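A short worksheet on the structure shown next.
Yeah, one chain of the complex is gone here, protein chain that is, but the others are all in their spots.
Chain naming follows the written order as A and B, and within any one chain the residues start at number 1.
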Amino acid sequence: MGKVPFFAPTLEERLETAVNIEDFNNRILDDYDRKGSAELEADVQTARSIIPAASGSYRDFSYIATEIPLYDPSNCVGCMECVIECPDTAILGKVVEPDALQSELDQVDDSRDQRMLRSRFADTQKYFSTFEKKGEEGGLFGIFIDPTKCKGCAECVDACGDHQALSMVTKTDETLKQFQETFDFYNQLPDTPKRFISDRLLTDMMLSPDSLLYVGGAGSCAGCGEATALRMMTAATGFVHGPENFGMVASTGCNTVYTSTYPYNPYTIPWANSLFENGATFGMGVRSRWNQMGWEGKKLWVVGGDGAFLDIGFQSLSRMIMSGMDINVLVLDTQVYSNTGGQASTASFMSQRSDMAWHGKELKGKRENRKELANICMMHPNVYVAQTTCAHFNHFYRCVMEANEYDGPAVIIAYSTCQPEHGVADNAAMKQAKLAVDSRAFPLIVYDPRKGDTMKERLDLKGNPSVQSDWYTIRKTGETIDFIDFARSEYRFHKHFLGEIESPKITAGYGEPSPELLASKEERLANWRLLQELAGIKSGETAKVAPVKQSAAGSEAAAKQKAALMAARKARKASTSGDEGGAEANKQKAALLAKLKAQKAQK
Amino acid sequence: MKVSEAPQRRSIHYIEYRQTENGEWISEKFHADCELVMEHKIADGEIAQIEAGERPDWTILGLPEIRCNGEVIKEYLEH
Partner (left out) sequence: MGSTNGSHFPEITTTMDGAQSVVYVEAKITQGACAYPITSSSKMGEEYETYVADGVTNLWEQKLQFMELESEHSAASTCEGFALAGGRVTNFTSGQGLILMKEVLYTISGKRLPIVFHIGARALTSHSLNVHAGHDDVMGVADCGWGMIFAKNAQEAGDFALISRRAAEDSDTPFFNVQDGFLTTHTIETVVLRDDEMMRQYIGKPEEKLLNLMDTANPLMVGAVQNQDSYMKGKIAQRHYYDQVPAALQNAMDEFNQLNGTNYSMIEEHNMENAEYAIVAMGGASETAMATVDYMRDVWDTNVGVVNIVAFRPFPGPIIVEALKNVKAFSILERMDNPLAQSNPLTTEVKSAFVDAMNGAPGYSKIDQVPKMFSGAGGLGSRDIRPADFISMVENMRAKESKRFFVIGIKHDLALSVGLDPDVRPEGSFSMRGHSVGGFGSVSTNKAIATMVGELGYHVQAYPKYGSEKAGLPTTYYLTISREPIRTHSELNFVDFVPMNDTNAFHTTNPFAGLQEKGMIFLQTPMTDPQEVWDAIPANAQEIVRKKHIQVVALDTKAIALEEAPSPQYNQVMQGVVLLGIFLSKVPFLQGLNMAEEELFDQVYKVLDKNYGHRPESLRANLNCVKRGYHEVFEIPRGIIEITSIVRSLPLAEN
């Protein structure tokens, strides 16, 4: 200690010490990848654990999966749904003008390669014929796979669906090389000209580089529903407001673990995490300082899971909403603590099996109702609230755009399929999210205070099928979809189906639903009817739903205790007023009074 | 089940080009792990390549197995 000469570093030196981006990208990433972390010095740069933007693009998942999507251009209509739904930014689309494509192709030596690359493009009606008809040059549309980002979940194949333009194909060393070369070619092509990106077609926004603010390379599970939500939120914000006007705060959870595990950062925007429960108020600090700097127009998003916002960080969220600050919140609602291995959250569905709400011999999964964060948020003044899913991409994008436009707090709760905890397949994110809406497990909600003075005007349930009815009836077939159908499709409910398990596939539940699951269905219906009532669609029917019975075990114990207490009270009353306890207390009181009297007399 | 079966992976086993009795060519993608068959819309020039024993351009990437009227095409076998 003593008198050591001290020279405080300058601001520039401070930043240099905090993170040297060039050195990080050139040395650290490379050494980390090739030599392993152990070879890297514990130098001062690591002290703050700062990761420069987009380092995730350096990460290579080529050898993760055995399969990769194969694109069939002649079947493609250019709907972009595969690009939207990919959780890893591994599948991208581009529209190229024919001359621009040709001049790039001319630089390819091998004629077979040339043919391969040319064959990636389709002259779709959307980008070619429609434009040609208008007398404009049409564009060629192509879909490209980044083999370093693809985890082989095949979500894109499901997103493509009936268009049948995508299938998976087995990877080999040779084809991997081909895929890489093809993707390099994609990167060399100019950006999609602006004229092909329609402002009215929200699905097109991912053609713009301004929308691709999540570069992939994150360690999320294959097919992760959360990652898609993050990509879509960043896309809709960046596309409208520009990537330079956007920052993110993340509450600890799966999202921070897969996006910020050193040294890979999938974001191209400023991002910060503090803790699990404080995202909203941590964000308030950033917002406050940004506003002080004159950055009122920049968009700040706070993201986190249902644990972060419904449970541990609930009060912090409520506090933020009441501040009226222009902060948007994206709740990645997986209805379970995904990050810690799948424990029940208050967002879990009733009867859902999870850790800490196990389906055992006596207790059959979660006994409590699902907490409806959207409903609670709506009761705060002046807040935009939405419940949406990535499968309803137009709805999702619209909610994000409206949240950004809303001058005040906004909360968007996104249904996020969690493959391991829901017990569904890697390619099921979109499908299950859609089913969650169809089955009233997770209704679509938009609550916009700008729409009017009444609840009815503000609350919009558009997008939910058969919005007037209790359950969704498929017009073509006359079949009704209810919560049981949803439960049947996910392993987290499988123990509620009492019949023989006929199928070896884990995602199918057969047999009759259990009473607990039926109670859960009633609970979902009550929630749906409440929303219908608030939205002015129907009124007065919520009361008809029988109150949901809590688990017998729980209530029996409580009833026993209550009976015991009542008996005790009765016994006490029955005995004379001078029972032992009372007598002792009275004695003490009398003694104290006497003492006080004596004291006073002495004075 | 009225709710469709749980999603299954759709991995290509082979792609078949087949000439029907009336001389029309059709193409289908057969998937290995399920019974799914997808139709492939045949583009210009593909049939000429098939008849020449070559794989159509769009299948150069990924190199899926191509069958023509039941026979595996030459170029696939070379690989």
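In this section, a contact is a pair of C-beta atoms (placed from the backbone, for glycine too) under 8 Å apart; a residue touches a chain by one contact, two chains touch by 3 or more.
Owing to the predicted nature of the structure, the values given are computational and were not obtained by experimental measurement.
Considering the complete complex, the chain that is not shown touches A. Listed residues A:D109, A:D162 or A:E244: the one in touch with the omitted chain is A:E244. Remark: the omitted chain is touched by one listed residue; of A:E67, A:E226 or A:E277 this is A:E277.
Here one chain is not drawn; of A:Y267, A:F309, A:Y337 or A:W528, the residue touching it is A:Y267.
Here one chain is not drawn; of A:T256, A:S338 or A:N369, the residue touching it is A:T256. Among A:T89, A:S220, A:S316 or A:S338, the one in contact with the hidden chain is A:S316. Contact with the omitted chain, checked across A:P209, A:G285, A:P381 or A:G536, is made by A:G285.
Taking the whole complex into account, subunit A touches the unshown chain at residues 1-6, 8, 11, 14-15, 17-19, 36-38, 40-53, 244-247, 249-250, 256-257, 260-263, 265, 267-275, 277-278, 281-290, 292-293, 295, 298, 315-316, 318-319, 323, 602-603.
Note that only the chains that are shown with their structure count from here on.
As a whole-number value, the distance joining the C-alpha centres of subunit A and subunit B reads 37 Å.
By the touch criterion stated above, subunit B contacts subunit A in their complex at residues 1-3, 5-12, 29, 31, 38-43, 56-58, 60-64, 79. Considering their complex, residues 67-68, 70-75, 112, 115-116, 118-120, 154, 157-158, 164, 167-170, 172, 174-175, 178-179, 182, 424-428, 431, 435, 477, 479, 481, 485-486, 488-489, 505, 507-508 of subunit A touch subunit B.
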